[in-house]
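Just one protein chain is left out here, and the rest sit where they should.
Think of it as A, B and C in the order they're written, each chain with its own count starting at 1.
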Amino acid sequence: MAVMTLIDALRQGMDEEMARDPRVFITGEDVGPRGGVFRATQGLHEKYGSARVVDSPLAELSIVAIGIGAALADLRPICEIQFADFIHPAFNQIVNEAAKFYYRSNGTWRVPMVIRTPYGGGISGGLYHSQSIEAFFTHVPGLKVVVPSTPKDAKGLLKSAVRDPNPVLFLEPKKGYRAIKGEVPDGEYTVPIGPARTAREGRDVSVFAYGMMAHYATMAAEKLARDGGIDAEVIDLRTLLPLDKTAILASVKKTGKALIVYEDNRTMGYGAEVAAVLADEGFELLDAPIRRLTGLDVPAVPFSHPMQEHFMPNPEKIAAAIRELAEY
Amino acid sequence: MAVMTLIDALRQGMDEEMARDPRVFITGEDVGPRGGVFRATQGLHEKYGSARVVDSPLAELSIVAIGIGAALADLRPICEIQFADFIHPAFNQIVNEAAKFYYRSNGTWRVPMVIRTPYGGGISGGLYHSQSIEAFFTHVPGLKVVVPSTPKDAKGLLKSAVRDPNPVLFLEPKKGYRAIKGEVPDGEYTVPIGPARTAREGRDVSVFAYGMMAHYATMAAEKLARDGGIDAEVIDLRTLLPLDKTAILASVKKTGKALIVYEDNRTMGYGAEVAAVLADEGFELLDAPIRRLTGLDVPAVPFSHPMQEHFMPNPEKIAAAIRELAEY
Amino acid sequence: MTLNRTAGSSAQLGEAALLEMYTTMLLSRRLDERAWALHRQGKIAFHISGMGHEAAQVGAAFALNRGVDYVHPYYRDLALVLAIGVTPMDFMFSLFGKKGELSSGARQMPSHFGAKHLNIISGSSPVATQVPQAAGLAFAIKYRQQSGLVDPNDATQPRLAFTCLGEGSTSQGEWHEGMNWAGVHKLPFICMVQNNLYAISVKMDSQMGVANVADRASAYGVHGVWVDGNDIFAVYDVMREAVDRAYNGGGATLVEAKTYRPVPHSSDDDDRSYRTREEVEEWKKKDPLIRMQTTLLNEGILTKDLINEYENRARADVDHAQQAAENAPYPEALDVLGAVYAPAEEV
Partner (left out) sequence: MTLNRTAGSSAQLGEAALLEMYTTMLLSRRLDERAWALHRQGKIAFHISGMGHEAAQVGAAFALNRGVDYVHPYYRDLALVLAIGVTPMDFMFSLFGKKGELSSGARQMPSHFGAKHLNIISGSSPVATQVPQAAGLAFAIKYRQQSGLVDPNDATQPRLAFTCLGEGSTSQGEWHEGMNWAGVHKLPFICMVQNNLYAISVKMDSQMGVANVADRASAYGVHGVWVDGNDIFAVYDVMREAVDRAYNGGGATLVEAKTYRPVPHSSDDDDRSYRTREEVEEWKKKDPLIRMQTTLLNEGILTKDLINEYENRARADVDHAQQAAENAPYPEALDVLGAVYAPAEEV
């Protein structure tokens, strides 16, 4: 097993899929010789050439639409949106088109494509380089939405996404691109889209998180365990659409208490759905209110450091929220 | 008090606001001589002329962006999106721009505009003339989202929206345009953006709904009351962003039971937030699981009648859900 | 008013092709008229018409490798898809929303064409979304050819992508971005704008500041040409050139077919609020079906007898399709739940 960063694992996943299947190609802004602004595609242009690693015009809706057309023609596009904040021009193509093609053609026209994009705050990116966008797209049946938080999952889920016959929105926690390192199995493997991952087992409180927040939650839980007294379980949801209901209900059955952590704005953020599922199907399992620890309900993450930090959840805030719930 | 349809009340509201303030203008597809495809602006072009009732190019993002620019220049645009299903091309302008202008300029540049659009299913409109879109936009701080369900509220809320210094997304339940009739006060009045409305008082179960579903919920509650035994309270949320938490908590304090009804897809639909708020702040008030009665988790409402009807909530399904909850 | 068929590729069209073009237009017209009638009778909920556009559509279709080249149509393209192989039955099933309807299993409103076996892409309602997707189809064609996955001259493989929309819909950013890709990558792509002067009620001069949609091609490095869309041979001629360009690596073409919609926008519309009856009557004189008929009569290819025979056959086809659709069952309620996600495939 090699230890590598999240972004190296992603690159390796794309590389292997391109080597495996000549129908796989990459398009997006600066993905070519520049290797992407985060270097996710570095070296791939050199290796696979301009025909398969295609610098797109600066135009997100067509990056996605070209991907849709190519997928309809049975290619396997990987479309990169440079920052999640810039996916909004492509909203119509994703929501009205990619997600609805299979349904609207009664299962005849498929759109096997991957849309990769870095998301999330805490990187001094201000209002337009920090956004979380999962809330918008997890409301769209026909799409799958995936958020890896470890290098192993990043690579394995990406490979599954490329092979999936449906459009998959693949959200990459950019703050973790280089900050998150971990073991990646040697050789071929995939991680299935669907099941959540238990990042840490525990008995007192269930913490549901994904992306960078799954890491922070694990850090918080470890700290509380070291400090003694509180044994929190951390579930890394990994696939947000479809949601792994079985996993969240099983965890709450054990702990009776649920904290949901996400860095997006609170209102109508993804955790609302997790809470709603638990408040319905898990009602009799609950011993305490369902808490959400989230980004603030302001339009986006501000640039200047004190405001940014106040916006973002972090391990300390998560630990405090777990403790409060444990003591309920 | 005159009895009128929802759409007549809306038109009267626009007419009065245009007469009151020369900065108010309307733009959108076919809003001019054609009077809008639903006739919401009928007669206004004749009355106020081409300079103030402006047929736009067939291009939603610019309908909204022109509105934003005009609002920055202190006009008061009312932008019509012909069907909510076609608002997606304008997503970037609404989410990244209109909603964030005031915040990003630290409170110096305001965007006082209204975006009106008909939404909702049950009208044989198929996948692209039936959509509900509130889930996407209630996740966007900086926006206000309003859904009237009575002619009185439609007119009064629309007038408040025109006078609001913020961007207001004004969702009109199109199935009710002519089907819903009601009394509208004579003379000048407004209905404030923010507070929910108690459509029916009751003691057993709280039903939270909006738009056409508020009507259906009221019909269901009345039927159950007539049939004897179950006394449901119906709260018409009216303003979805910001959510009137006080009203929903007060109702559940009384009933201990909550049913949330929306015609949108279930997962990450607006009711998820209502449920999440109740499961946190109202946990100790609850005597039963929080139920959601919703549209199905498929990409959109199908055209053909049997499938459409199976997709949509209706008074019978709501009554059954209330009864089930009452008996819990 | 007859048509000119002395120059261009249309001069080469044989009698069989000419008669097939004529009968396709005729069938489309009669189906379309029946749909309006069914709507007036309250038997169907909605109709949106291709009437008046038949020459543009059939002229274009016959220039393509039908059923092989990718076609991404719009809601007026009834005659186009009939020319490619969609049947009156398919159309009637969509009008009535009946079980087994070809394009979508009756999930979509009528005239949202689509047929996998004919390489007709399933359409949606939001206008112009098909344009950048069609550029993507064309991109895929070039990709396969360049990477040796197919032979560029293999006529069993799609060699271009063809898409249509109305002139008003070129106001959309979607259109711009699709055209731009077609220009940058010199794609085997043809976009035909069916310019009927109105976007529902909005006149062309409120949609754009130029006189011809074809003028917009110069912003993209795409060949642009406009043509009398009611002259089926003129359309065929420019389309043949565009097809040859696409097949031979010459890049993309924007074809503007100037035509008119002699009926309201759809069964929900009332066009009296935005145009005069005189204008409509004036255009009806240029009816493309009558113009083709006159030309073929003049050329001796059509006769009065043949016309009657074709009329009878068209009526019989329409009657039969209507009957079958009326008698067919609706989808099951639970059909709403199917085909949300494609199942995993074998790799």
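Quick notes
One rule holds in what follows: a residue touches a chain if its C-beta (ideal position, glycine included) is under 8 Å from a C-beta of that chain, and two chains touch if they have at least 3 such contacts.
Predicted model, so just to flag it, every value in this text is computed and none were measured.
Note that the absent chain touches A, B, C when the full complex is taken as a whole.
Contact with the undisplayed chain is limited, among A:M18, A:L61, A:L75 or A:V207, to A:L61. The residue touching the chain not shown here, chosen from A:R11, A:R52 or A:H88, is A:H88. Of C:P88, C:G136 or C:G173, it is C:G173 that touches the chain left out of the display. Which of B:D8, B:E80, B:E97 or B:E134 touches the hidden chain is settled by the complete complex: it is B:E97. Hidden from this view is one chain, which touches chain B at 22-23, 25, 51-52, 57, 59, 61-62, 65-75, 89, 92-93, 96-97, 100-110, 112, 141-142, 144, 163-166. Touching residues on chain C toward the chain that is not drawn are 171-177, 180, 182-184, 186, 205-210, 215-216, 218-222. Contacts to the hidden chain, counted on chain A, fall at residues 29-30, 32-35, 37, 55-59, 61-62, 85-86, 88-89, 124-129, 296-299, 302-311.
Everything below uses one rule, namely that only the chains that are shown with their structure count from here on.
Farthest from chain B in terms of Cα centroid separation is C.
Taking each chain's centre as the mean of its C-alpha atoms, chain B lies 37 Å from chain C.
With each centre defined as the average position of its C-alpha atoms, the distance from chain A to chain C rounds to 41 Å.
Distance from the chain A centre to the chain B centre is 31 Å, each centre being the mean of its Cα atoms. Residue positions of chain C touching 2 or more other chains, listed in rising order: 104, 107-108, 112, 124, 126, 173-174, 340. Shown for chain A are the residues in touch with two or more other chains, namely 61, 89, 92, 96, 100, 103-104, 141-142.
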